[in-house]
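Below you'll find the structure I mean.
The complex appears here without one of its protein chains, the remainder shown in place.
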Amino acid sequence: MANEMEFRTCPITGKKVYATTQNLMWINAVTAVVFILIGGIMALLVALTRWPAVHLLSPEWFYKALTAHGLNMLIFWIIFFEVAGLYFGSSVVLNSRLAAPKVAWLAYILMLVGSILVDVMVFTDNATVMFSSYVPLQAHPLYYLGIILFAVGALTACGIFFGTLAIAKADKTYEGSLPLFTFGLSAAAIIAVFTLACGAIIYIPTFLWSLGVIKNLDPAMYRLLFWGLGHSSQQINVTAMVSIWYLLGALTVGAKPVNEKICRTAFVLYILFINLASEHHLLTDPTLSPAHKVFNTSYFLYLAVLASMIHALAIPMAVEVAQRKKGYTKGLFEWLTKAPWGEPGFPAMIFSLLIFGFIGGITGVVYGTEQLSIKSHNTWAMTGHFHATVVGGTTLAFMGLTYYVIPLIFRREIIGKKWASAQPYVYAAGMILLILGMAGAGTLGSPRRHWDVTFADSIIPFSFDPTVLLFTTIAALGGILAAVGGAMYVGVSVLSVFLGRKLAPNEAKLVY
Amino acid sequence: MKEEGKISRWQVFYDDISMLFVLGVVIPTIFYVIWGVMELANAPTAVITGP
Partner (left out) sequence: MPITSPETYWWKPADKQEKIWITVAIIWCLILFTMMPLWHFVGGQNPSVEPMKIRPDDFEKVASAFIEKYKVGEEAGIPVVKPPDGADVYLKGQMWNWVPILELKKGVNYKFHISSVDLMHGFGLQPLNMNFQIVPGHDNILNLTPSTSGTFHIICNEFCGVGHHTMVGKIVVKD
């Protein structure tokens, strides 16, 4: 293991990059990519099965693959990547050594063991329960143990982040307020603590229940607390993603926040109110009062939605100001047309912003109302909504950032720059089709988590409006395209990290 | 260095990550978790009589 105090200085940003931080970021990011590969293979299998023309897997395998897809993507890929981001945002951005690197390694090992345990249980038929594992559907105790280990590891990583903030402050490695990016990640880490606390409150009893120690668990109580974990973790993703938008804006066109007060206010609104939104999973449940539903699903008067609206202004504005300063001032939109569309980070940021905001955000606000939830709950439209938020939004932003992390932090030259530049376009196009297909079919009633929307094996015959099949086909084609985009991402990043030319200490490689 | 007192109180509040931490955990705990758990715990149970 590297010496804790060893560091180099980044030729582009002038930041100190400590060797310990660099190694931890490397291992977490590489592990994340392994999981997006597993999750992506499952995605393709699931998408091809839902397409009646192909109907690839058996029902047993379909539900198993769907469980694996949800877990490997939503939990493992995203959170390993976020942990790498937390170490970057604290140690590198603040020029500080990382707090307790040994503990950070322990956190990594806990997360790794947890995720392997979960995957083994899923693939050995011991946990076909979907990532939500609703009680009383029961998985093998080791499945719950795996989730608990993973969560403890992730919580420890948040602790390292806060610890590093404290060290940086004590060592005075920065002056005044935290940089905006780190402030945003602090918001994400705070949201994560509530999230993981809910996880502990619910997974520990569930683990005991699977062992037979506890006899009864109220399924409605499980849902309440599970979504305290399951949805709030999506709010971590949103917050991390927005922080990355600011960062990508800076890396690609040199955008800087126009008004710090406004950007930070939006993050503070996230911290205070965004976690209430877990409620919108429970709108059609039998047990909670309308007052609880309305108060919470509105994020307390929609104040967290306001925050997203603020970012939606602040980020494009920062880009426009930066571009106009460079002299792209012709007409209303020269700043946009002359943007670096050939560099992967810029289109990744813009598509992420548009897919997240226009598709994910609007559907989210609509489906999250007490009455319209009746029209969308558990339908494929819901799956469409969150592929817009966590895939078109978060995952695409993470992908875009990867192309900068590899040269700047891992010091390797990207292999296949053309592929990297094309990747966000392919992935975004595939995702948009997938989402539209899902939303269209779901609006007509097509259910999520369903092996056969033709109902061939039902004793009571039923078939949907044929338009559902049209939309399902659109979704499948989009899914295939997105899987190609995903494979391009995994290919470029794995090749570059392992085989890319090592950059010399002072070599600066940013522009494509 | 900056002189104390000139910095806006809001700026000081935003810089105080531990305060934000406490609020960020307490608010959803009260409004989502505790309120929700209380409603679930207090929901009446149907009494079934007859055969």
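Of note:
Going in written order, the chains are labelled A and B, and every chain counts its residues from 1.
We take it that contacts are C-beta pairs under 8 Å (C-beta built on N, C-alpha and C of every residue); 3 or more make two chains touch, one makes a residue touch a chain.
Values in this document were obtained by computation on a predicted structure and should not be read as measured data.
Interface note: of A:Thr9, A:Thr124 or A:Ser289, the residue touching the hidden chain in the full complex is A:Ser289. Of the candidate positions A:Val46, A:Cys198, A:Ala250 or A:Val497, contact with the hidden chain is made by A:Ala250. Interface note for the absent chain: among A:Ile310, A:Ile432 or A:Val497, the touching residue is A:Ile310.
Hidden from this view is one chain, which touches subunit B at 2, 6-8, 10-11, 39, 43-46, 48, 50-51. Where subunit A meets the omitted chain, the residues involved are 13, 15, 59-60, 63, 93, 128, 130, 134, 136-137, 174-182, 184, 218-220, 223, 243, 246-247, 249-250, 256-262, 282-290, 294, 297-298, 301-303, 305-306, 309-310, 313, 317, 365, 369-371, 373-379, 443-445, 447-453, 455, 457-462, 464-465.
Keep this in mind: only the chains that are shown with their structure count from here on.
As a whole-number value, the distance joining the C-alpha centres of subunit A and subunit B reads 24 Å. Against subunit A, the residues of subunit B that register as touching in their complex are 2, 10-11, 14-15, 17, 20-21, 23-25, 27-29, 31-33, 35-37, 39-40, 43. Against subunit B, in their complex, subunit A makes its touches with residues 162, 165, 176-178, 183, 186-187, 190-191, 193-194, 197-198, 201, 218, 220-221, 224-225, 228, 232, 261, 264-265, 268, 271-273, 275-276, 278-279, 287-289, 292, 295-296, 300.
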